[in-house]
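For reference, the structure I am asking about is given below.
One protein chain omitted, others in place.
Going by the order they are written in, the chains are A and B; count residues from 1 in each one.
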Amino acid sequence: MKYEPVIGLETHIELKTSSKIFCSCPVSFGQKTNTSCCPICTGMPGTLPKLNQAVVDYAIMAGLAVNCKVSKVSRMDRKNYVYPDLCKAYQISQYDMPLLKSGHITLSDGHAIRIKRIHIEEDAGKLIHENNELLIDYNRGGVPLIEVVTEPDFCTSSEVKEYLETLRLIMKTIDVSDCKMQEASLRCDVNLSVKVPGENPGSRVEIKNVNSFAYIVKAIEYEFLRQVNLIEKGQKIKQETRRFNAQTGKTETMRSKEETQDYRYFPEPDLPYIYVSDERIASLAEKLPELPQSRIKRYVEEMKVRQKDAEEIIKYPKLADYFEEIVKISKNPKLSLSLMLNHVYRNLLTEEEKEGAKISVTPFDLAQVVLLQDGSIPASFVKTVVDRMLKEGKSFEELFDISDFQKVSGDDLLEIVKNVIDENPKAASDYKGGKEKSIKALIGLVMRKTSGKADAKLVSELLKERLQK
Amino acid sequence: MKGKIVRLHEKLINGEITSLELTSKYLENIRKFDSEINSYITVTQEEAFKAAKATDEKIAKGEKVPLLSGIPMSFKDNLSTKGILTTCASKILSNYIPVYDAFVVEKLYEQGAVLLGKNNMDEFSMGSSCETGYYGRTKNPYNYERVTGGSSGGGAAAVATDMAVYSLGSDSGGSVRQPASFCGVVGLKPTYGAVSRNGMIAFASSFDQIGVLATTVEDTAIVFDTISAYDAIDATCSGKKRDKCFEDINRDIKGVKIGIIKNLTRELSGEISKSIKDSCESLKSLGADITELRIDNLDLAMPVYCILTCAEASSNLARYDGVRYGYRTKDYESIDEMIRKTRSEGFGSEVKQRIMMGNYVLGAGRYENYYKKAMSIRQLIKKSVDEAFEKVDVLLSPTSIVTAFKEEEKLKDPIDMYLSDLCTVTANICGYPALSVPCGFDNSGLPVGLQLMGRNFSEKLLLNVAYKFEDANQIIYKKPKGGAYSFEI
Partner (left out) sequence: MQKEELERLARLSMFNLTDDEIDSFKNRMQSVITFTDLIEKAGAHADFIFENSDNLRNDTSCVPFEQSDILSNAPTVKDGFFSLPEVK
């Protein structure tokens, strides 16, 4: 193709601190309107901001996780613009002295996306337009955000998608954000221009506030084609800010460059500079858990599990933690992972349950199942066992008597099945001849021989399997 | 010289007078004279009586009460008072009732202070004459045709005329000291970071500091000791341990090195010049070591002040949009129109001009040449002042190069108005403490103020020197001409 897109990304991520960035109002989602507010976060006259230590710490951890350098000295600046969702008419953000600089995220094909900077800032309130009336809720105002700004290093929308998925996973793994798009705790602005190879890129168009991964891909694809079309027609691309319309799947003009905001940045006089010591950086680095990429590598190389399975389990960092606990006891990574992916996942119905690893029994309990599965319980029992354990929140021992399984399971049961078939050739040949009902008699005989302790369904399966041979 | 607070406190605990009686006397003065002087925007009689009674009850029960308990006082109308109108002398806040108290308000309430009301000021503290506010100008008690100075002119006039024992104002370029000097009272601007700004409605955040207005140095010290404390809410408030200024305020000042700022005393009118010379003689006779010195770059102080305060103000005042509180225009069709009309109707012209000036110096392409340059010169000026403080402990100058000027005299020329703060801005630029103490009168009987400036957190020394000076020159305490307001206490 003659044209290449040049794409950069600004990602806003909400930090999960307990209080807001400049006041002690709780950070919460779904509260009644204007009830998580105080004079500070509603911009009442005479109020002053005071920076939350945890915001600085979480941002540094986020930065370290994507290979950024921490600035020893940084500061907050005011970004001035008037809109009713911004209660002070300026956003306290960072301009020319961000907390974190020059990091990168490496994609699976080895292509490194450079991260120019990460800075901390406050979120604005929420506006609702309803029947010619503007309604404002400031609960979200003052919620801490980091903004992760990349260099224009993306060449395709799928790279953007992979970068975002990786970034989200990293933030979830280090537990500084929930990264839930539906709660707007992760939002993106996309910068896109079109480049003819060998030439400088054209004017940059910014697409504001796209709020799902699928929309981001759509917005990029639409915008690229729009710009290419214009170039082919010999028209110039206007530098402007656009928004993505999810209904039409198109981007549309928000404001042109002439109207571009003059943000009149200047240092926030109400806040001292932020100084970060080497000791602080070191202690935060120590707090960082293992990052997803190295975790996958370790699972594949040391635990010898499949890459695909490893990638699946680390999507939910807490489930991966749980899995590792099982392995510690079971010493059987493959079987433990298959237990997680095949049986435990099925019992976690919502994303939230998966995120939170809401499992009603302990890793020790499930490790017992793995251990028993290795001989004592036949594989076909595992589903029933795990489902009952998780549903009732009880251990294997509380629910089952292991001797029952031993009497009737595994080789023993198979032996009994074999004998019954051998002893009842008529019933066996009837079944083979198409009289499916005759299997009932055989099941009855097996059950009698096991004193009714075998699983009827399993017996029926074993008989069918045997008879089909 | 003994201050009013200690004397009144003694009378209160001796039972010679009750706080309720005292408060009534002050309220009576306000009733009689303030319709003319206009030093109050709001008078809080009910709250005052309630607080006075509370002190009286304690005393009646034999409880020990703090020095400031039961003493009637006032706040500048840019200090947030919960449940009490707080306007900044602006139409845009003409209906604003805060839901929280400023840190200093809390501190003084804790001591049992009796709030008489909220004082007039220049709109959002932008002015040096107390003429730009929505509620009209405050008149100088010494001469009604003259200004009180500003922006804390209402408080200075109230204190000068026994309409408050003391008042808290704010000082961003001289707003406490200059009106103190024009009205013949003491005015202290503390070190930046000594007093929490929490609840003070901002004009220029890195210049603003809450200050004290009182008739004597001792009173000033007592009030300052009470409000100077660490406040976790204000990130720019210092955690440094404060010296108690009222303790041994009477100590000897032998050997204290005082430097006269030559470049601020050179072009003075004969009368002011004479007052300053006499003051120096007096300090010398008290044992101070007086020298003269030059401080470089002071000619740049006013432009730097002008650029930086306008820049900060333009941003600080952008929040007044008619959405959450304050005045809102009647007719509009869009959000944008509502905000524009509200602000156009709600702000006076001085405020509008300074906001636009701020947006000019912060604007794309100008930031480097104006704001950033001014920030670096701010550092340069501080360096020059620091060099002077290597040689002396206290820097001396007049508080203002003029005495109270005629009403509207300086409204025509903004530069002329700015220059009336010529001697005071340097302290705000550096963040250093400075005070104004009365030191004489000009030929038309208008007070002259002497300014003392010190290093960071040197309020104790400044108040000590001022106390000794005041004590040695008691003659200067001449009541305003229409001195009818004063009563014996």
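For this structure, a couple of remarks:
We adopt the following convention: contacts are C-beta pairs under 8 Å (C-beta built on N, C-alpha and C of every residue); 3 or more make two chains touch, one makes a residue touch a chain.
Note that the structure is predicted; figures quoted are calculated from it, not measured.
For the chain excluded from display, the touched partners among the shown chains of the whole complex are A, B.
Touch with the chain that is not drawn comes from one residue among B:S196, B:S314 or B:N473, which is B:S314. When the whole complex is considered, the residue among A:N52, A:S177 or A:N332 that touches the unshown chain is A:N52. Checked against the hidden chain, the listed residues B:K118, B:R343 or B:K460 yield one contact partner: B:R343.
Interface note: of B:I355, B:V394 or B:L450, the residue touching the hidden chain in the full complex is B:I355. Only one of A:E232, A:D262, A:E352 or A:D387 touches the chain withheld from this view, namely A:D262.
Mapped onto chain B, the interface with the missing chain covers residues 95-97, 99, 192-193, 206, 232, 235-236, 238-239, 297, 299-300, 302-304, 306-307, 314, 318, 321-326, 328, 332-335, 338-341, 343-344, 347, 349, 352-353, 355-357, 359-361, 363, 369-370, 372-380, 382-383, 413-415, 418, 431, 456.
In the full complex, chain A touches the omitted chain through residues 17-19, 24-27, 32-39, 42, 44, 50-56, 82, 84, 128, 132-138, 262, 264, 272-275.
Methods note: only the chains that are shown with their structure count from here on.
Computed centre separation for the pair chain A/chain B is 56 angstrom, with centres defined by C-alpha atoms.
For chain B in complex with chain A, the residues that touch the partner chain are 78-80, 86, 88, 93, 96, 98-100, 102, 197-202, 204-206, 232-236, 311-312, 314-315, 318-319, 321, 323-325, 335, 339, 359, 362-364, 367, 371. Against chain B, in their complex, chain A makes its touches with residues 39, 42-51, 78, 80, 82-84, 87-90, 134, 136, 262, 264-266, 269-272.
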